[in-house]
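These notes are about the structure you will find just below.
All protein chains but one are shown at their positions in the complex.
Chain nomenclature is as follows: A and B, assigned in order of appearance, with residue numbering initiated at 1 for each chain independently.
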Amino acid sequence: MTALQPTLPTEEPNLPDDTFDALEVGTTATTASKGRSRIPWRFLGGRALFYLFTLWAAVTINFILPRLMKGDAVSAYLARNRNITPEAADGLRALLGLDTDKSLFEQYIDYWAHLLQGDLGVSLLHGLRPVTEVISQSLPWTIGLVGFATIVSFIIGTIGGAIVGWRRGSRLDALIPITTFLSTIPYFWLGLLAIAVFSVNLKLFPIGKAYGVGMSPEFTPEFIGQVIHHGFLPAATIIIASLGGWMLGMRNMMLTVLDEDYIMVAQAKGMPNRRVLWGYAARNAVLPQIQSFALSIGFIVGGTIVMEMVFSYPGVGKLLLDATNAKDYALMQGVFLVITLSVLVANILADIAYAFLDPRTRQTGA
Amino acid sequence: MTLLEFDSVTKVYSVRGAGQIKALDDVSFSLESGQTIGLVGQSGSGKSTIAKILTQLETPTSGEVRLDGKAIPRHGRGLRSYRQQLRMVFQDPFASLNPYHSVRHHIERPLRLDSVVPKDAMDDEVLRLLERVRLLPAIADRRPHELSGGQRQRVAIARALASRPKFLVADEPVSMLDVSIRLGVLTLLADLQREEGLGVLYITHDLATARHFSDEIIVLNQGQIVERGLADDVILRPTHPYTQELRAASPDPEKFFASTASTHGGAL
Partner (left out) sequence: MSDALLSVNNFSVLYDVDPAVNAVNNVDFELRRGEILGLAGESGCGKTTLAYGIQRLLKAPAVITSGSVVFHDTTGEDIDISQLDVEQMRRFRWDKISMVFQGAMNALNPVATIGSQLEDVFEMHRPGLSKSQRREAVVELLEIVKVGGQRRRSFPHELSGGMRQRVMIAMALALRPQLMVMDEPTTALDVLVQREILKQISQLRHEFGFSVIFITHDLPLLLEISDRIAIMQAGHIVELNTAEQIWRNPRDPYTQKLLSSFPRLTGEKGLVAL
């Protein structure tokens, strides 16, 4: 019962003793609060620089990797397609930036030049179509479905976790082992089970793919209806499988926060439970969850190969798998780049969100 | 007689975003063995910094700490030997003992590290130390969570005495203990100081206990020494305005009831 034990003298933070002049402005802490703007520009600026640096490092590593495996890409392609003239082969190499005429540094500059123009090279596997085109066909499906599922899972899990944490000791506690159990079920099994029950037996949902065979993407309500229909099972299975983690994390944070004195104070003030739960407890407990959420957004792009295989969903995961098997370096590089960018962007968003949500981070810039 | 000298020590911390903080500003004092000095200061005064520098957890930005005229070595055997001579008792009796180990283990550690006694004499020495701090031998095999706060603090003192130091730095040793046992622990420290000829630096924010247990008092305010002298002189006849404020602000029921003959409380 820590709340009922007297807390004993602790060291005070080293702030000026302003009992004699309440208006005294001393530390940076007090000056920071004077301005009307609450946006911590300095903090964000520092982070932005850091991310720019990370981006540069990622792109450079992306550039170097395939060049460590030089030679295999085009030979493998040539092995499959015999009717390529040597000139075409050379041209191919140049296209892929694998010609050895230029120095490594020149190739690097070329790479950046191409990058900034949006040219990621051509895909060997997909008939020499530009990599950007290949990726942009699959990316929306992945982001759409998996992004949607992740967001929904996060919201349900976090809200659920907040309620379970608030009502600790009640029967709601059972939700935690149930949801975490569901997360431990191997996803492909869950997916196959869903298909077996809902698609094959109950015939409620189609078996796979993003939309009906023979249709082509367009913005008609009919098509959109198809997408939703096809996407239901994959999304649902993802949500079920990942719910446990969010709920557990949020509940645990809630328990920690609920032990804090300010919760007791809020209740003593006569605030209704609903207000204390959401405005005080959940508001504080959600902070670490946001960090996790940002990270998981970053991995949406690359992380659901299993789902795509089970449901034959035309996403980025399958793209990457096929490219790796075929040693289609340009495509692999392209996908890596996209994943890296997504993770970076997600992190930036998380930092911004955190800076807004937690006023304490604005001070130290840590 | 051994002498510990704190000579013109300044300690500056750089804090990101807040510039520099001068925790100590040209602080000098000396402590003799056989003497207790009370270091009185409120939070932020720098008293914990002094404790950290004495135990070499921090190093001064400028100035020097000397033991018997020689500067404290930064590392190696010299530092080891210094550490043997100056021990610390911490404020929090709950945090300063490892919950997984028995009392015996805690006390044996310094005995072993500093080779104070041969291995076969270890058990006897542990019991002897427990007796010095007025604890029963049975305590030796208990774990910290089985002891009260006062008992834990006594164990901490026994541990500090194990290496037969010349100096003891007690940083708020009783402020986290129950009121009725504080005096017991402080009296123990005073007795030990007398019997072993220790030099004790008693760091506290509480004027009353500082007066009661110290020979001399040093008053610290925002990293500077503002007053020093014999305990009674500093408390009863303070010259510096800060000390006077401290004294006026500290509760003093004796004076209070002597002056307010019949009015009830609330007349601050």
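Methods note: a residue touches a chain if its C-beta (ideal position, glycine included) is under 8 Å from a C-beta of that chain, and two chains touch if they have at least 3 such contacts.
In this text the structure is predicted, and so the values were computed from the model without any measurement.
*Asks:* With the missing chain put back, one of B:Glu64, B:Asp123, B:Glu146 or B:Asp178 would touch it. Which one?
*Replies:* Considering the complete complex, B:Asp178 is the one touching the chain left out.
*Asks:* Using the touch definition up top, pick the residue from B:Leu39, B:Leu54, B:Leu192 or B:Leu207 that touches the left-out chain.
*Replies:* B:Leu207
*Asks:* Among A:Met271, A:Leu321 or A:Ile352, which one is in touch with the chain left out?
*Replies:* That would be A:Met271, which touches the missing chain.
*Asks:* Could you list which residues of chain A touch the chain missing from the display?
*Replies:* Interface residues of chain A facing the absent chain: 1, 3-10, 12-13, 15-20, 22-23, 29-30, 32-33, 169, 260-262, 264-272, 275, 279-280, 283-284, 287, 357-360, 363.
*Asks:* Could you list which residues of chain B touch the chain missing from the display?
*Replies:* 42-43, 178-180, 182-183, 205, 207-209, 211-213, 232, 235-236, 245-257, 264-266, 268
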